[in-house]
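Here we show just some of the chains, and they stay where they sit in the whole.
Chain naming follows the written order as A and B, and within any one chain the residues start at number 1.
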């Protein structure tokens, strides 16, 4: 890792909500050290803890000065890789985080704006994943738990680094997680890894996003 | 309607997406002229057209100077009355509006902020509806179609009227709409009317919202 390639900071999360694994961490670890479009991937595992997760991410950004930051979180119940469009300035926890905190209707950043849009070319990423035969969708909400908290805090932090783009991707349960849940959709970690590799490549080589639909009526 | 009661502007929508009815319009018309917590309801039906919908709503706000504005839209596939938390500054139409327009990734308001939060006490409304045995939830996204467009434009317009609160509620298909769709959830318009009456009463009598959870992990 003593090369001089520019870096991608790729963050996954620790297990939470009673799970013993988190496919987001497995996926980012699998990609650690790989090169995509002339950039080296640095993987990072974040705690599922309000505040602490964001401090760990900000420290890693300071340490690595990455060209691009992508955070990846588990969205149990979703079927597709979800490219998140927007992060909102609220913590509202339905379940406790891994440190026992359960904030309700507290801003991520006091006096921060209501929301930040992803600065990744999510429509170009969507097209590339679909062409590769990988289930992918645009999501209009990253929720109000630690994932959205990290996404919002990331985009707030990146205001000070105009050359660094950032975004968030949610992924389905792994098959092993779904095996214990009748009716639960899943995606193998190997498929997620393939999707992330393509998504990062598109993000690094696309300056202006394409105008293809990815909206929802509600 | 020549009384001097303060007004509630209650907006529903015309049918769209190939439907011949829209339960949101039926519900608001059913409540037209009713008094809730000392306020008179004025119903309004908006076209499902980008731009035009918002101009009609803004004109009605100018004409009636309401104390509260609630817009109500149909969210086919949802099961509960959804109290929307946030409107985002993007139009991204998966289907064409009723005038044939299908904008992709265009801001609702050029140079507007990324999002506006509802200024209604949505958590107090949630509690009251649940206590009444009516299925109700907080929603973290109003989509990117005409509903979100109207919601965003409403909140943008209300910046100039600090005394007027505003928000958006999505409702399920009516039973008649669901009858043609295997597996489609529904809610009778009479139930929606009851829910709106309760929700408006709470909104008008609650100054500070309560801190009860209504979040989502993703």
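FYI, contacts are C-beta pairs under 8 Å (C-beta built on N, C-alpha and C of every residue); 3 or more make two chains touch, one makes a residue touch a chain.
Just so you know, these numbers come straight off a predicted model, no measurement behind them.
Participant: With 2 identical chains placed here, what is the total number of copies in the full complex of this structure file?
Facilitator: Total copy number for the complex in this file: 4.
The rule is simple: only the chains that are shown with their structure count from here on.
Participant: Could you state the distance in Å from the CA-based centre of chain A to that of chain B?
Facilitator: Taking the mean C-alpha position of each chain, the two centres sit 30 Å apart.
Participant: Along chain B, where are the residues that touch chain A in the complex?
Facilitator: Against chain A, chain B makes touches at 17, 73-78, 82, 85-86, 88, 90-95, 102, 104-105, 113-117, 123, 138-145, 147-148, 170, 209, 211-218.
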